[in-house]
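With one protein chain held back, the other chains of the complex are shown just where they sit.
Labels run A, B and C following the written order; every chain starts at residue 1.
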Amino acid sequence: MALKLLYFATVRERLGRAEETVDVPAGLQTVQDLLDWLRARDESYAVALSEDARIRAAVDQVHAKPETTIVDAREVAFFPPVTGG
Amino acid sequence: MALKLLYFATVRERLGRAEETVDVPAGLQTVQDLLDWLRARDESYAVALSEDARIRAAVDQVHAKPETTIVDAREVAFFPPVTGG
Amino acid sequence: MSVRVQTEDFDVSAEIARLTGGRDDIGAVVTFTGLVRGEAGGRALSEMTLEHYPGMTERELERIEADAHERWPLTGTTIIHRVGPLKPADQIVLVVAASRHREAAFEAAAFLMDYLKTRAPFWKKETGRDGDGSWVDARESDDAAADKWQRRPAKR
Partner (left out) sequence: MSVRVQTEDFDVSAEIARLTGGRDDIGAVVTFTGLVRGEAGGRALSEMTLEHYPGMTERELERIEADAHERWPLTGTTIIHRVGPLKPADQIVLVVAASRHREAAFEAAAFLMDYLKTRAPFWKKETGRDGDGSWVDARESDDAAADKWQRRPAKR
């Protein structure tokens, strides 16, 4: 399954890129599954998406929780807590 | 004692004047005393300053209560509840 | 701190700039603009006239403003109230509150309006399209809105 991933702010800077398209295994169901898979994939993800970093996610541009499904998703974004306003 | 009286809004319209200077008896101590004296003085005051009209007062440009002193006051104003803003 | 009672209209952006110009310690500016509505209690209006008590009005607005500065850490406030004849859709009143943080700016602006409504000596007279004039009655909800600040703690 081809999935577009987007990274913002600290996550983007730590990974050194703003977006990429990855082929994710069919078995991944949720945001948490995707996070675990990315972290296991490469040390750079483990650092940039560290559990200490309070990473937030959006699935198809809607705020998501760890249990939110990514099945049929087109894009998933990872970022720190927002600080606008 | 010469006292300047000011009237606003409905009170002004009912009395037909915006201000006047009156000689008040030395015995009057409070806003309530002044109101009672005015009401007894002339039917037009009794109507314009009727107790039903929720008349408010200010002594020397500060909101006053019935028991507020008028001794040494320069001006007393009577008006309905304010409606600005 | 600044209080103005005037017949002329005002410009909100210009009033904000007056408070923020030349400084960079302000994080939040809240403004409230009151406008004349074209209808009151089902009656179409042609005019609204604002009467006030010259002298006391300015003093009372300054007291209200000083009270707000005691309650919240404000970097500036402005109150402008128009008097005389106004038309529907005209601006009547402007309150501006500036602070480092948004909570203080929001609360102070609401406080200034609540107190102004119940303490500043202004009276509105509405003239209907039928030519009849009538003085606006004070709303009990305005007294309640002002009273609620009595229960609030001081400076935050």
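Please note the rule applied: a residue touches a chain if its C-beta (ideal position, glycine included) is under 8 Å from a C-beta of that chain, and two chains touch if they have at least 3 such contacts.
All of these numbers come straight from a predicted model, not from anything done at the bench.
A.B. asks: Name every shown chain in contact with the chain that has been left out of the document.
C.D. replies: By the stated touch criterion, the chain not on view contacts A, C.
A.B. asks: I'm checking contacts with the chain that's been left out. Which of C:Val3, C:Ile16, C:Leu50 or C:Ala68 qualifies?
C.D. replies: With C:Val3, C:Ile16, C:Leu50 or C:Ala68 as choices, the missing chain is touched by C:Ile16.
A.B. asks: Check each of C:Val5, C:Leu61, C:Leu74 or C:Ala109 against the chain that is not shown and name the one that touches it.
C.D. replies: Only one listed residue reaches the unshown chain, and that is C:Ala109.
A.B. asks: Using the touch rule from the top, list residues of chain A that touch the missing partner.
C.D. replies: 6, 8-10, 12, 54, 58, 61-63, 77, 79-85
A.B. asks: Where does chain C touch the missing chain, residue by residue?
C.D. replies: Residues touching the hidden chain, for chain C, are 11-14, 16, 20, 23-39, 88-89, 100, 102-103, 105-106, 109-110, 113, 145.
Keep this in mind: only the chains that are shown with their structure count from here on.
A.B. asks: Work out the mean Cα position per chain and let me know which chain is farthest from chain C.
C.D. replies: The chain lying farthest from chain C is A.
A.B. asks: Taking the mean of the C-alpha atoms as each chain's centre, how many Å separate chain B from chain C?
C.D. replies: 26
A.B. asks: Measuring from the mean C-alpha position of chain A to the mean C-alpha position of chain C, what distance in angstrom results?
C.D. replies: It comes to 48 Å between the two C-alpha centres.
A.B. asks: Could you check chain A for residues that touch two or more other chains and list them?
C.D. replies: none
A.B. asks: Among all residues of chain C, which ones touch two or more of the remaining chains?
C.D. replies: Within chain C, no residue touches at least two other chains.
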